[in-house]
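Only one protein chain is missing from this complex, and each of the others stays in its spot.
Residue numbering begins at 1 within each chain, and the chains themselves are lettered A, B, C, D and E in the order written.
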Amino acid sequence: MPKVIAAFGEVMMRLQVPGYASLAQESSLNYSFSGTGVNIASALGRLGHAGYLVSTLPDNPLGDAAIAYLRKLGIDTSFISRGGKYVGMYFLENGFGVRPGRVTYTDRLGSSFNTADPAMYDFSTIARSIDVIHFCGITLSMNENVRGQMKTLAREVKANGGTVVFDCNYRPSLWGADGYTFAKPHYEEMLSLADIVFMNEKDALYILGMETKREDRAEQLGELIPKVAETYGISALSGTHRHINGDNTHSLKGYLYKDGAFHFSRTLTFSVYDRIGAGDAYASGVIHGLLQGYDPVQTVEFAAAAAMLAHTVPGDTPTAGELDILRAMGDHRSDVER
Amino acid sequence: MPKVIAAFGEVMMRLQVPGYASLAQESSLNYSFSGTGVNIASALGRLGHAGYLVSTLPDNPLGDAAIAYLRKLGIDTSFISRGGKYVGMYFLENGFGVRPGRVTYTDRLGSSFNTADPAMYDFSTIARSIDVIHFCGITLSMNENVRGQMKTLAREVKANGGTVVFDCNYRPSLWGADGYTFAKPHYEEMLSLADIVFMNEKDALYILGMETKREDRAEQLGELIPKVAETYGISALSGTHRHINGDNTHSLKGYLYKDGAFHFSRTLTFSVYDRIGAGDAYASGVIHGLLQGYDPVQTVEFAAAAAMLAHTVPGDTPTAGELDILRAMGDHRSDVER
Amino acid sequence: MPKVIAAFGEVMMRLQVPGYASLAQESSLNYSFSGTGVNIASALGRLGHAGYLVSTLPDNPLGDAAIAYLRKLGIDTSFISRGGKYVGMYFLENGFGVRPGRVTYTDRLGSSFNTADPAMYDFSTIARSIDVIHFCGITLSMNENVRGQMKTLAREVKANGGTVVFDCNYRPSLWGADGYTFAKPHYEEMLSLADIVFMNEKDALYILGMETKREDRAEQLGELIPKVAETYGISALSGTHRHINGDNTHSLKGYLYKDGAFHFSRTLTFSVYDRIGAGDAYASGVIHGLLQGYDPVQTVEFAAAAAMLAHTVPGDTPTAGELDILRAMGDHRSDVER
Amino acid sequence: MPKVIAAFGEVMMRLQVPGYASLAQESSLNYSFSGTGVNIASALGRLGHAGYLVSTLPDNPLGDAAIAYLRKLGIDTSFISRGGKYVGMYFLENGFGVRPGRVTYTDRLGSSFNTADPAMYDFSTIARSIDVIHFCGITLSMNENVRGQMKTLAREVKANGGTVVFDCNYRPSLWGADGYTFAKPHYEEMLSLADIVFMNEKDALYILGMETKREDRAEQLGELIPKVAETYGISALSGTHRHINGDNTHSLKGYLYKDGAFHFSRTLTFSVYDRIGAGDAYASGVIHGLLQGYDPVQTVEFAAAAAMLAHTVPGDTPTAGELDILRAMGDHRSDVER
Amino acid sequence: MPKVIAAFGEVMMRLQVPGYASLAQESSLNYSFSGTGVNIASALGRLGHAGYLVSTLPDNPLGDAAIAYLRKLGIDTSFISRGGKYVGMYFLENGFGVRPGRVTYTDRLGSSFNTADPAMYDFSTIARSIDVIHFCGITLSMNENVRGQMKTLAREVKANGGTVVFDCNYRPSLWGADGYTFAKPHYEEMLSLADIVFMNEKDALYILGMETKREDRAEQLGELIPKVAETYGISALSGTHRHINGDNTHSLKGYLYKDGAFHFSRTLTFSVYDRIGAGDAYASGVIHGLLQGYDPVQTVEFAAAAAMLAHTVPGDTPTAGELDILRAMGDHRSDVER
Partner (left out) sequence: MPKVIAAFGEVMMRLQVPGYASLAQESSLNYSFSGTGVNIASALGRLGHAGYLVSTLPDNPLGDAAIAYLRKLGIDTSFISRGGKYVGMYFLENGFGVRPGRVTYTDRLGSSFNTADPAMYDFSTIARSIDVIHFCGITLSMNENVRGQMKTLAREVKANGGTVVFDCNYRPSLWGADGYTFAKPHYEEMLSLADIVFMNEKDALYILGMETKREDRAEQLGELIPKVAETYGISALSGTHRHINGDNTHSLKGYLYKDGAFHFSRTLTFSVYDRIGAGDAYASGVIHGLLQGYDPVQTVEFAAAAAMLAHTVPGDTPTAGELDILRAMGDHRSDVER
């Protein structure tokens, strides 16, 4: 049964150098609009749900372009307010083989989303209209204004019986020096409000300051995640372990901890076309499985296959439908379909 | 000694999304014109023969574009008649790694070729002008009109002492439900008319309804192909076994059955850029080898190398000359040639 | 006060040769999706109304691409059903100066829209949900199936107190030989159902078979349009006279006949970038003016300015907002806005 | 009745900066292959004749690309020999408005055509196969080797009863200092061999050293052309007067002197997209009119319209068919054709 | 004799939608780097001088790309410091005919240039190395930090015997409400420091608050400019009057007031390809004429022709050399140069 899902987050303009050249070598850019919330709302829309974005965009041609793009992605834009000065942007130069890609951000703290007055959102109407709300740690890192909005909206949704999803998504460069110390109380507050959480053992160790004597990351995960679940009263936790292989393929294995038990996907290995946004495809897969009542193993296998496919698609935002993902779960080798 | 070769078949417009995006993500398409007959006539032209296409194209800017494109491919277009309403089309979205490519056809049954009045072709002149005629199972699947034209032309060529080539090329989606039952008599008629046939054990099993107790496909081939040769009086049969490997490379091994004996190429393994049309490159290689009097092993090695190269070239239509293929037979590793 | 407006019509795929080359010279195409209904729904959406399209699209990657494109245009796609085989298409080669552009259609009679079973639409729900329905003569020319759907939906909307708009849009190539005779009863039926009609004196003369002794087209208009209004009980009629000047600029003058009186816009003269769809921009402007209660002269001036701007924008579909049009009404000379 | 026409001349690679940028600003080029002979053979092919090019191209990927391109243009390439080192090239930067375009040649004297051994051409077979041969003054300017080939071929064609066409096409930069003096005897030899000549009064004055007291160019034409006809025994002479107007449109008026009488086209005025090759379109129109037996005024009007259309088409080579030209003769204002 | 000229100003990233589409319609952008200082330094470099830019760029891939681009423009980048967060940006959507282009800025106040610490520049070394320094009113509008740097550098250059150029370039959107009042003292300070000033009567009226009873702008100019020269002790003032014509051509007439006398260029009328940066081409032309000792009329004619050419070139930055400009002074009609 389709649900109504909203994601709260910033819309970023992605400006990508075509091919494998650098900004200094090229003279054109491909642009699109993305962000964790965008990816989640769009991916769940493609899986049959109604996906809304709660955000703010400037009332100028850039904002118009973003709205048109989000609509094209299948997102309902009726909870987006208009105002402020600009859209956050990032420039992407693709890597090749041993040469890594590069992301260059312009300043985003003054963006329409990050400077929006809370009065621009009607949080209680939103909360009453939706089944699920999604937040992420990138938004949490921005400023006190946005953090306050996140927490208010989370509480409203909870009060209305909705489900709160939180993806830890800790980015060191956004929190700055002493970031873990500064971030910890905010993460703890979000974890306490959340029903479904995306994280792995590193978040428990570094953000929450938990300790372990184990050295293997699988064992650390097994020890720490149940503690997190218990401490913050979280009903489902999920995440992945990624490994980058010598031949530039990536390997991914997902876990889902639910009702006191761990469930794992197979390890999937695959070539990568566009890595950005694959984590959001994974999260969307888990949310979809949980909402649809898939069994836990099917849920985590579905999510891992969704993430795998998202690595093969241009752009940040996942494009696979349920059928594509189910097919990818069955067989990794493909000839042209005709 | 160069021969005069004609292929009878539809010209398709191929509309390909550039790069790895989907039709919904992109806003431009690259187009070209192809089809089995186009590929065969062009490939044999590059191998030094005179390649004609027997077909019908609309008398409008699309038909003009197709004619210009075929001429660019080196095809002699003087046996192409003009009339009817449109060109068959297919849209191609490239796959990447584990994500398969997709082909979407528009309706082709009303195309100029499929609705052409037989009176538009002067089959007896054509038959007198050529050494070899090529047909394929895709054309056979279209409608009674086109099937009739195929058979008439095959008989005319045979009556003039020419060679008839038939590529089984069975496409399940074109024959519909109960396709094998419906197709069988038409295939049998074409096989009876043909001197050179492209097929493998699957065609014998499913189209011709032959039976075997063996399970290994190589063994099935060994058992069934000689029976087909005998039953329909075919002097040479050829085909390939393809395997798609875990790292997305393909492996290909060709066979040639002639004068009661099997001959095989080595198994070639290679990266794939554009898979469509590679089977036609193989067929062209076999036809060329037979026409030139290559020994059977050289013929099937040549054809396999031609097919391998065709996987590395953009577009459906093979572009390799004899020298390129001979070089590829010798060595698979390449540095830039300067 | 924004209204809910639906248009009933086919979605066409437009495949345009970039620049000024021909299909035979080029190898790439830009594609978009349009159609009279698309243009009207999108244009009225940009003017602040809710714009729906009532149509059918195939359930394949082309249909998905069309849906995404319509959403990007701001159209609500929830009245679009999915099924059938393909999308109607046209190829556009741009003209330059004295060389005219060319449009080549592929067969559209077998398209998803033209073969859709009426049962796929819930006309009574649609009729209850909207304030205005828009039809056009291109759809009327297709086949009996679609004509039946038009008339049913028009009656349902009228029965629910909604407004029926009909744009005569007679295309000789679509109606064939004896087209006027064949078309007349269908046009008469639509005119009888319509509240707002787009046409000019030529439609009255040729489709409706009216007669006049005048030779000047302005005078013919003055004589015939009031008769049409009276005969079919139409509350508002509107249309344009276009003149192509020696320097390739176009001149346009709109008329609106309402409450027994004619109102005219100034004659606007302007350079043309993309002429297709400009008539739909004009119609949208008139509908908007009537719905908003603009006075008649303001309505026709607004519509003419909307049409003028639509000639300066790439693509079939108008992109101007109300502010853009009001500004264009005031001043025709522009420097860059910064 | 279609004729067999060959043109003798060099194939040039045209490398054009897209849009209106300079070579220093851009990083990509569009390329095609052209030349006076190419333009003539292709244009006459589109008018229904068989068009051959007599030339030499290198046996490397550039030569292959040129052959494919010429075939796409509809030229029969069977009289083209392969050998030598390279293709002549020119770089084209488009002008805009008051800023002129720029053409930069690379060295062409060492090209395959200009260094070809006469033994590579079978002039007597060619001469027997064709009705008309076309030469131009650009080829005449190259070197003694090529000049010798021109004259030999002209004599062979004449001896076989064919028609010799010569387009004076004097380019000062190719003949160098004292060019007129050096060129005169070669031009006189070609004029003596020619049946149809393209030139105007400037060629008579500067190359042939004729004298006049008149100052108006129309009057000079009227005085000098009949003298040229008489002196060299030429049955038809034709050419144009071009004027570039203040608004960047061009005006063109053609003349045809035949059987002792002058015939003129109307003055055509039009916007220009790509000026290069328009003179060859004019010449093709005249040749076609003379071969088809058009009356002289129709011939020169047809040629002028062909030249006008060629200014509106990308690339050097005319693309119009007879129908396009006849339509352009009737009406200069165009709406999109659909 | 070539001079050493530096300009002080921000480098902007220009992101332009190709063709005539909007940001919402397109998916790619062309980018370049410009700004008044960039344009001046590059234009004077092409006129044979040594052109430096004094500015600050971030030490990241965007800054690297800007440096590479400036070097390509011929600018000496050795006075550019690296640091800060980002580059100012603007998005440009081209207009067509009656539809104006649109410029959308992102926030530039936090750019590397506008936040640079004065200690990052070695003003005394710069001042000793150059003959001329150029400033503009856009920089003056930014913030107190940058204004302070402008004034310091102007005084240092003056103290070293250099020439100070100031272009008023008042942009209302940058100064905000009460902008004239706020701007006046800063403009007065710059005018007092300047030897050469670009402005016209509007600047005198609105920024400096001067008064006149005349209504014609030419007469206002004649009255006010001499007063400005006298009040602030300026040796040369120059500027233009622009008129946008009904056919979208622009007309431009330059003035130069020097040694108590006015000198005017002819009124030039021309088609416009890219209007941005043309004012800087004009200023560069005047500076060049004054430095080279051209007579005043030649100077202002040269500058007007330089501005005219700059309207015909893609990008903000003028590309014409002295020869191009001299040729454009002579003749406005152009055929291709070959």
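By our rule, a residue touches a chain if its C-beta (ideal position, glycine included) is under 8 Å from a C-beta of that chain, and two chains touch if they have at least 3 such contacts.
This structure is a prediction, so every number in the text was calculated from the model and none was measured.
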Candidate in contact with the missing chain, chosen from D:22, D:235 or D:292: D:22
Selected from A:125, A:248 or A:267 as touching the chain missing from the view: A:248
Contact with the hidden chain (one of E:19, E:48, E:74 or E:222): E:74
Interface with the undisplayed chain - residues on chain E: 68-69, 71-74
Where the missing chain touches chain D, by residue: 15, 18, 22-24, 27-32, 60-62, 64-65, 67-69, 85-87, 89, 91, 93, 102, 104, 106-107, 110
Absent chain, residues of chain B that touch it: 72, 270-273, 308-309, 311-315, 319, 324, 328, 332-338
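In the analysis below, only the chains that are shown with their structure count from here on.
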Chain D against chain C, contact positions shared by both copies (same if over half, else different): different
Rounded Å distance between chain A and chain D, as computed from the means of their C-alpha atoms: 63
Sequence positions of chain A contacting 2 or more other chains: 27, 68-69, 72
